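The structure that follows is given in the form of structure tokens.
Of the protein chains in this complex, all but one are displayed in their positions.
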Amino acid sequence: MAVALILLLVAVGSVLFHIYSPWWWTPIATNWSYIDHTISITFWITGAVFFAVIAFMAYCVFRFHHKEGRRAAYNPENKKLEWWLTIGTAVGVGAMLAPGLFVWHQFVTVPADATEIEVMGQQWQWSFRLPGKDGRMGTTNVRNISPENPMGLNRDDPNGQDDVVIESGDLHLPIGKPVKVLLRSLDVLHNFYVPEFRAKMDMVPGMVTYFWMTPIRTGTFDVLCAELCGVAHAQMRAKVIVQEEGEYHAWLETQKTFAELSGRNAVTKATYKSGGK
Amino acid sequence: MVDVPYDARADAPPAEVPEVELYHPRSWWTQYVFSQDAKVIAIQYSLTASAIGLVALVLSWLMRLQLGFPGTFSFIDASQYLQFITMHGMIMVIYLLTALFLGGFGNYLIPLMVGARDMVFPYVNMLSYWIYLLAVLVLASTFFVPGGPTGAGWTLYPPQAVLSGTPGQDWGIVLMLVSLILFIIGFTMGGLNYVVTVLQARTRGMTLMRMPLTVWGIFTATVMALLAFPALFVASVMMLFDRLLGTSFFMPALVEMGQQMKYGGGSPILFQHLFWFFGHPEVYIVALPAFGIVSDLISTHARKNIFGYRMMVWAIVGIGALSFVVWAHHMYVSGMHPKFGFFFATTTLIIAIPTAIKVYNWVLTLWRGDIHLTVPMLFALGFIITFVNGGLTGLFLGNVVVDVPLSDTMFVVAHFHMVMGVAPIMVVLGAIYHWYPKVTGRMLDDWMGKFHFWVTFLGAYLIFFPMHYIGLLGVPRRYHDIGEAAFIPSSTHTLNAFITVMALIVGFAQMVFLFNLVWSLFKGRPSGGNPWRATTLEWQTPETPPGHGNWGKELPVVYRWAYDYSVPGAAQDFIPQNQPRATPAVQGAAP
Partner (left out) sequence: MSAIILFMAVIAVIAGWWLSQQRLTAKPWLEEGSIDDFPGTGAITLPAAKIGLGVFLAVAGSLFALFISAYSMRMNMVDWRTMPVPSLLWFNTGVLVLSSVALQWAQMAAHRNNMDGVIVGLCAGGASAVTFLIGQLLAWQQLRAAGYFVASNPANSFFYMMTAAHGLHLMGGLVALGRATARVWRGAEMAQVRLSVELCTIYWHFLLLVWLVLLGLLTGWTDDFVDICRRLLT
């Protein structure tokens, strides 16, 4: 029967496409391989169900399609079968949900030694801020924003004087150190999205959101905006460069602090220590 | 196919259900234009929804042309692309599917299937349609106002929706909100009718558990819509205040293009909560009628009772109730408090269980059936495949941590098109092939129907199945051009071009369908009253198409559930609901 065959082909074709697809997730660059594992579990379970249901359906069409004199069976329900299917489904759902919630717990629990950095979105560019040698970032306010102070730092906050402000450059991160990425937006919703990091979070004006991660692979990665933010949404790009510790520090040395930028040389740049100690 | 050869009404006792006060049309205008007959209103709703739906279809081609061949079409720029996705999404979800399932199928089928003469408030029902039409016209007018329609995405998130970085900031967004408010008012008027008609105007013997699942689906969806649409209403009104009166419900302090704005303190996330409190139930408002209708299509065309009817009813009610406590699964990466993730992931995955039961029961209905591969049945099979596929990818997006990498990518676009785009459209099309004979008295052409099915089903599957993998790769949604990025292999562009070609082919098949609709109206084979030999009441009307008041002199009386197909010992393989005895007197032996 042609119809049954085509239905079966749809199922088989989908599985084959899945196996041979050249389009697949990017090689991971952070500690979130747990997320990839959870996706894999989900693919296995849902794939099996998908194939089973469609194959069963195709078989029914093949076996029971209308022929002269055929009469359907009369079978209003089958309590036992329905219960078993329900329980089986619940088990399958549980097998996906349990690891999911477990990893989510890790995702939202930021380790104590994570260095805070800040990413700020605005139409349509990214700015970054790294804490100075005091390891702490100064407070900010949208109302302070001006051409000389693009991220709106408070001029009176001592913690902010040595912060490194990168207005339209790339973000550099050291490998192997957990970072808590604080996310802020000046105007509309944006979303800091680096496919290789797996993590992403909206940036909401009036709020500070965050996620954390530990880079595990050096390289240069594209930053995209993943929340529709206006006409140039697709062009809102930047790069993140994950480096070895030494290179990172060499780069950091060349950056200017907030105090320098805003013309107050009270705090000069110093040698930075890495996060933690 | 044969007509029912006996007169079921012969031994029915006279109906005691009080008759609705029927209005009687006096002129051509009140009969066909300002009609209060639910059947006419249903057709008005369906035609209007299809007309605006065609606009959304054309928009989808333009979007696909841009995505498949970026830079080739100079008349599509970034802001137009955003306007297109917004209008396409909003029209498809609300003005096409919601209006078609509830206003179209609801109006036509509810009174007929429960054995009523009409909706209980015909005048309000008529108003409902005209307000809907007004809403559609206001929406369409945004194409012609200065600045064009809004490009904020169908979710209309503030603050961007009302700021100048988004196209359609001055007129588009205002008219969009006005149109939504009108739609909701109009829908509420219609919805009151559908609910009260089911509650109050069922004919004698039509207990709840004898109602066809179509009625169950549409009824539950309407109840949900009545309760959920106010959330969109509130959100729209508040956004209008923000936009027009300068309030700060949703608008925080912000600097736009170097300019300090007067807003301050508002919460964009508040809007998202309100929007999705409506938005998630909306998904099921579209899905539940489809569930109901497809159950009846499968049962009728497999000549077998629906398997596990009671479970099917409980699942519809359970899904309806549960779907009010899952809305924040659209907000996992919105910046809301992370602890909500645990709760909403759990509720979301729990909904999968009743939904899966429905799928099992559809395929188990096929088991040992007598499957007639008619066009409606083919569409039902197509629905099962696309719905299972889309439902399973929903388990990815509902499971909070899995959603983190996938949210806002093309994976999401592929998922919701599969589950609430293609799957319900399969049901809509199957339902049109199924009920067209009742509406017009003629069959749709079978050959064109099969061609339409295969191209639409396989084409749509080829559009949206591979699209998941583009999303898995990491391509974000709402990008008019993915541009250069190290992680995107060049083969992705080839795939995008392929998807575009498929989209154009599927679009072409719809033109064949439209031709079929018109051609069969004049040239189709006369169908008789009950061409599919179905049990439900709408097929037992004395006239086809049913006349004014539906039932002639007396209302039908119901003696059995809606699924007496292939009952052992019965002479025929179906027993209509209004037939008292299981085995009718031997035909032709009458004096």
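Quick notes
Each chain gets a letter, A and B, in the order it is written, and its residues are counted from 1.
As a working rule, a contact is a pair of C-beta atoms (placed from the backbone, for glycine too) under 8 Å apart; a residue touches a chain by one contact, two chains touch by 3 or more.
Everything numeric in this text was worked out from a predicted model, so none of it was measured.
Check B:33, B:257 or B:321 against the missing chain and you find that the one touching it is B:321.
Residue B:248 is the one among B:60, B:98, B:150 or B:248 that touches the chain missing from this view. Screening B:83, B:142, B:214 or B:305 against the full complex identifies B:305 as the residue touching the chain left out. Taking the complete complex into account, residues 13, 17, 20, 120-121, 188, 191-192, 195-196, 199-210, 223, 226-227, 230-231, 233-234, 237-238, 241, 245-249, 264-267, 270, 273-274, 277, 305, 309-310, 313-314, 317, 321, 324-325, 557-561, 563-564, 580, 582 of chain B touch the chain not shown.
What we mean here is this: only the chains that are shown with their structure count from here on.
Per the touch definition, chain B reaches chain A in the complex via residues 78-79, 82, 151-153, 157, 159-160, 163, 165-167, 252-258, 260, 265-269, 302-305, 307-311, 333-335, 338-339, 341-342, 345-346, 349-350, 352-353, 356-357, 359-361, 363-364, 366-373, 378, 381, 384-385, 388-389, 392-393, 395-396, 399-402, 404-405, 407-409, 458, 461, 465-466, 469-470, 472-474, 476, 478-483, 485-487, 489, 491-492, 495, 563, 565-568, 573.
If you check the complex, the residues on chain A that touch chain B are 3, 6-7, 10, 14, 17, 21-26, 32, 34-35, 38-39, 42, 46, 49-50, 53-54, 56-57, 60-61, 64-66, 70-78, 81-82, 85-86, 89-90, 93, 96-97, 100-101, 103-105, 107-108, 122-124, 142-143, 145, 147, 152, 183, 186-189, 191, 193, 195-196, 198-207, 209, 220-222, 224-235, 237.
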